[in-house]
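Note that one protein chain is taken out, while the other chains of the complex remain in position.
Read from first to last, the chains carry the letters A and B; within each, the first residue is number 1.
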Amino acid sequence: MDWNLILFITKWATIGLFYAVLLLLLFGVYREMSQNPHKVTPVKPVPNGRLRVISAGDDGHLRQGSVLDISADNRLGADKDNDILLRDSYVSRRHARLRWDRANWWVEDLNSKNGTMVDRHRCTPGVPYPLTVGSILSIGDMSFELIDQDTGYADGASKTGCLTTGGRHSPDLDWVLCPGRLFFG
Amino acid sequence: MFDRRVLHLARIAVVSLVLASVILVYWQTAHSAALNPFTIRPAINTQWSNSPGQAPAQADQEFIAGVSQALDLENQPAPVVQRTIDLLKRIRRGAIYDRNGRQLVVDRQGADGTWERFYNEPSLAHAVGYVSGLRIGVTGIERSYNTTLLGLDRPDAQIDQLLHRPIQGSDLILTIDTPTQRLADNALHGKQGAIVVLDEHNGAVLAMASSPRFDPNRIHEESYLHTLLAACDGTTPCQGALINRASQSAYSPGSTWKTVSLIAALDSGQVHPGTIFDFGAPVQGPNGPYYIYTVDGGVIPDPNHSERRLDLTMSYAKSANAAFAKIGDQMPADILLSYARKLGFGKPGEVSFPLEIEYTPSQIAWDTDSLYSNNLLRAATSIGQGEVLASPLNMGMVVLSVLNGGRMPIPYFVQSIREPSGRIVEATRQPGVENIMRPQTAQEVRDMMVATVTRGTGQKAAVPGLVVGGKTGTAQVGGDAAPHSWFVGFAESGGRGVVIAVVIENGGEGSQAAASIFSEIAQVAVGRLGEGAGLPPFIPGGTANP
Partner (left out) sequence: MEGIALILIGFFALVAFFSANAGMQVRQGLNPLTGLPGALLPPLLVMMVFAVFHYLLRALKLRSEQILFPVVCLLLIVGLVMIWRLRGPEGIWQQILRGLFPGLLAAAFLVAQPVWIERIRRRAVPIGILGLGLLILTGIFGSVDETGARLALKIGPLPAIQTSEPLKLILIIFLAWFIARQSKAAESRTSILFGRLRLPALGHLFLGVLSAGLAALSLVLMSDYGAVLILGCISITMLYAGFETRTFLDIIAIGLIMSLVMGLVLSVTWKIPAVIQYRFQAYQNPWSQEMMMVDGRSTGVTIAEGPGYQVQQAIYAVIAGGISGSGLGFGSPNYVPLAHSDFILAAVVEELGAGIGVAVLFLFAVLLLRIFRPIFRLPPGRVFDRLLLVGIGIHLFTQVFVMAGGTLNLLPVTGVTVPFLSLGGTALLTNLVEVGLVLALIRRQEDTNDHV
């Protein structure tokens, strides 16, 4: 067996396979670009904000201080088909609706039994009520804080129940005040 | 804004990577020759002459410098040397044979698998040459046929190279005849000088000896190089063992150069064989009477004959200085120069031939313009003194042109190339120099050369049973040193013949030392030529793939 010839062939096979992968990947890039050329910039409105759990009520699935990602339109309630499932015993099956209209957040009480509160004001059922960053949304025994998407945290994080100095320290420095958070959520 | 800045960054990055790719391709294309191991070849261009102005010691030292440069490769970057060695390990250099199939040079494999070169015929050291430590051609035929010997001019070897197979170089079959070569080498034993034996019809080199010589098997040893150089400190005369005196030397040719003046004068119609020269009254000297020729106040002595009147044939045969001084004096410089140039003589380095070995071009004068104005120089040049410098090989080529009716074949060594497959390829032959003289002139000169041996100064060169012609030469070297002894001539029998040029340094009269060596070699060489005719019996084996 002429190994020199075989190795010459495998040498070119190596190069050929390398280029085969390369061309395949380039083809993938090309197909992706030709299929959705306008998808480079997102067209969907993206909600700007998240909910931080301030009080979890008796819902064992949520923890104080954790953050919920929310979409542009959310239904809140105890039923399983809700976008955000709240298992507190004071929460109605269909409790409230939280919407983003590309500018502001609105909350609307859906005729709940125990009502919905924004910054301690009870909302009239069926009437949307605006929320701003830092607003506290209370549903049943649970309460949430609306926080900014990027810088992440509204002022007043001291409400989270850690050691507080009563001042306006940055939540990014929470770990100084709450060393436990360094390791647990 | 953010997106645009990121796009800028991406663009810069992609352009940088493209730049790196371009530089990669740049190194591979623009500098690829730098790595090619077969282009590493030191430029060795040395010459040696006995003329005042260049000491042999200096030339030899230059030569040694060139060799050591090739050996330890100080000027090559380390990576080139390493990679060249890697590449050459896989190549078996071709062997070299003489015309009878005798192995002259062969590669043998050492215990560690590397190839080593052995030279079986040290007397051919100058012509065949040797390879450097990197097995790259340095001198002689090893140099001019480097690519062939490495096999890299063959497509199948190039394929082998691609496939990383071992490569077998092609063998060379030379025109050298080892018995003749040894005879020439023996004749020079203990003397300094050179002998060239050529086939009279095509210029094939049958023997080329130069003395003193060196052992090419030991040339890599630094101590051996120092021994060769021992006397070359500039104060004592240097042996110059590394110089090929047959082709790289520049001797004063003495009377042998009268052949060139004769060709010029006869062919241009200045004289004819019957022209009579009257030398006038002789002058009395301490060693008896001698003739003189006076030109522009200068005197050229002519002690070679006693006759007052000689015709051209006998003037040549008896080497009459006065006759040739007169021819030179009266000949226009243009005519002399045009013939001399065709035969290889010009300004230093002006005329060269496509030879397979190192060759120092002969010269007629340091400056050819002076031949127009200086009549004395022209007269002295015509008798082979003046500023004329020649190598034995070039003088032999002059005789070749006479024997071939005015056509001068270029001497060659490599008869054919044998590829590892067994295919034998004729070596490409250089075209000769045409129309140097009319055929009639050539015949007349040839007759006069024969007359020199039968009736003139060259009688010692005669060989029973052969037609022999030639010219003696006694080149004065100045001082108290004995003159260089020259004989250049031919010997033939039954349509075959050889041209032999002999020079013995400080050998005395050309009619004595050189002429007898000529006859000794001619006797054998013509017979060997008969035996070597046709395809040589070839001994394969020893070079085929093991």
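Definition applied: a residue touches a chain if its C-beta (ideal position, glycine included) is under 8 Å from a C-beta of that chain, and two chains touch if they have at least 3 such contacts.
Note that the structure is a prediction, hence the values are computed from the model and not measured.
Participant: Using the touch definition from the top, which of A:Thr14, A:Gln64 or A:Thr124 touches the missing chain?
Facilitator: If we include the chain that is not displayed, A:Thr14 is the one touching it.
Participant: Based on the whole complex, identify which of B:Asp86, B:Glu116 or B:Glu222 touches the chain you can't see.
Facilitator: Touching the chain that is not displayed is residue B:Asp86.
Participant: Name every residue on subunit A in touch with the hidden partner chain.
Facilitator: 3-4, 6-8, 10-15, 17-22, 24-26, 28-29, 32, 39-42, 44-48, 67, 69, 71-72, 149-152, 171-175, 182, 185
Participant: In the full complex, which bits of subunit B touch the chain not displayed? Write them out.
Facilitator: Touching the chain left out of view, subunit B contributes residues 1-3, 5-6, 9-10, 13-14, 16-21, 23-25, 27-28, 31-32, 34-35, 77-80, 82-83, 86, 164.
Basically, only the chains that are shown with their structure count from here on.
Participant: Taking the complex as given, what residues does subunit A use to touch subunit B?
Facilitator: 4-5, 7-8
Participant: Under the stated contact criterion, what part of subunit B meets subunit A in this complex?
Facilitator: It comes out as residues 162-165.
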